[in-house]
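Of the protein chains in this complex, all but one are displayed in their positions.
Right after this comes chain A.
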Amino acid sequence: MSDQLLLQMQGIKKSFVGVEVLHGVDLDLRAGEIHAIVGENGAGKSTLMKTLAGVHMPTEGKILINGEEQTFHHPAAAQAAGVGIVYQEFNLLPERNVAENIFIGREPRKGLIVDAKRMERETQALLDEVGEDSFGPRTPVRWLSVAQQQVVEIIKARSLNAKILVLDEPTAALAEGEVELLFKLVRRLQELGVGILYISHRLREVFALSQRITVIKDGGVVKTLNTAETNQRELVNAMVGRELDGYFPEKGLKEDLGDVRLAVKNLTTPLLKDVTFDVRAGEIVGLAGLQGSGRTEIARAIFGADPITSGTVEIDGKERRFKHPRQAIRAGIGFITEDRKAEGLALAQSIRDNMLLAVRTVIPARKRRSMDGLMGVKELARVTELKAQGPEQEVRFLSGGNQQKVVLSKWLETQPNVMIFDEPTRGIDVGAKAGIHDLIRKLAKDGKAVLMISSELPELIGMSDRILVMHEGKLAGELPAGASEPEIMEYATGSHEEVAA
């Protein structure tokens, strides 16, 4: 490892529509170094990398490469300066072949004509360099496995003569054996003098690969550690290290617990392995785990939005298999989705239309008339303490908290017995959060079974009567109310197994 600083990022700040998401981040990278960046979901890791890649312009701060200040107005400028980035979602064109994907936007020419032969030859050389012989330059990308596509991504960055390579969660989609191959490839690049920023929240990988680790939290750097001088526990503490702030409603009492309303047994889908748990009436069960660990997938499988390979879902003791969310709603499940704006609301429609959307579409008018307990818009607004000008106001003009109350009203009107919340307070300010938390607890008290997914550990700990932790599609553990953040993170990062082993 040389001591020459390949990359320096100094005081990087970034705001989106007035909201600052990066608060002055400092980071550096040496040639031939693997520098890991860890942090919880939403800590700002990806945004930081996008400022380096020229996708976002930093609002403030400097980027220096080999000591020279750089300004990237376009990803092409960052590429030219030697920054290569492999994004979490793959950036390949499935309809084009490997060579065409690698040379996209800078195809070599012979006169007017693209020199396809040369493109293929150079691609072959790149493939040889990393020892990849399971496919060739002319193979269409859509025929490749995820791991093979990743190799293409990496050699694409390499072909740009990238001196700085950013890998954003490179192992998220890989199987066990493929991870080893990736490691080999990364170490090979390291030997070639490439500086690598390795983003991951799998601590095992971070310790296996990196020389230094920077912990990012809430848009700022917590600390940068030498890998050899730290351990998993210290890292986990740095990642979550914050006071439990705010107020949470009182937990449920043992006596209030009713029968099992939702029972999931051996639930298996392409993304889930053998998940078993139940939720009782009056109970709030928190579902923790890192992004991609299968939290949302559980909710979608229960709700009939994704197909189930094997296993059963029981609602109030009856086995049900939903082929479509419509059936799940009729059976009494409400699912408050993560992406409020895209999946939960018709933003340009009125509060009234949004509130009645689910009940109108799923339950026939005839049956609705004879249903007891339908609340109507005014009553819903009162119950959820919605603050709005009136039932005809368009939802997009409401604050995040009030929008979420509209989503909640929509589901309350279908009179569910089981309610699943996916990130119920994301993007909602502190004051409104408490209101949503109170509502969720009240629903549980009314005898509903609540399953709550959240990336915010304080929220999960503050709200849940029990916490289930997911890791790579499996239920890694169950913790009682009041578990600590490091305990949860240990299960969520998979480091629990290793510590125990």
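Definition applied: a contact is a pair of C-beta atoms (placed from the backbone, for glycine too) under 8 Å apart; a residue touches a chain by one contact, two chains touch by 3 or more; residues count from 1.
One rule holds in what follows: contacts and distances are computed from a predicted model.
*Asks:* Pick from "ABC transporter permease", "Glycine cleavage system H protein", "Pyruvate dehydrogenase E1 component beta subunit" or "ATP synthase gamma chain" the UniProt protein name of the chain that isn't shown here.
*Replies:* Cross-referencing UniProt, the chain left out corresponds to "ABC transporter permease".
*Asks:* From the list A:Arg138, A:Arg188 or A:Lys265, pick the residue that touches the absent chain.
*Replies:* A:Arg138
*Asks:* Of the residues A:Tyr87, A:Phe248 or A:Phe277, which one touches the chain left out of the display?
*Replies:* A:Tyr87
*Asks:* Using the document's definition of touch, tell me which of A:Lys13, A:Arg96 or A:Arg204 contacts the absent chain.
*Replies:* A:Arg96
*Asks:* Sort through A:Gly61, A:Pro75, A:Pro325 or A:Pro486 and give me the one touching the missing partner chain.
*Replies:* Of all options in A:Gly61, A:Pro75, A:Pro325 or A:Pro486, contact with the hidden chain holds for A:Pro75.
*Asks:* Using the touch definition up top, pick the residue from A:Val21, A:Leu64 or A:Val114 that touches the left-out chain.
*Replies:* Among A:Val21, A:Leu64 or A:Val114, only A:Val114 touches the chain that is not shown.
*Asks:* Against the chain that's been left off, what residues of chain A make contact? List them.
*Replies:* Residues 53, 55, 74-76, 78-80, 85, 87, 91-96, 100, 104-107, 109, 112-114, 116, 133-136, 138-140, 142-143, 156 of chain A touch the chain absent from view.
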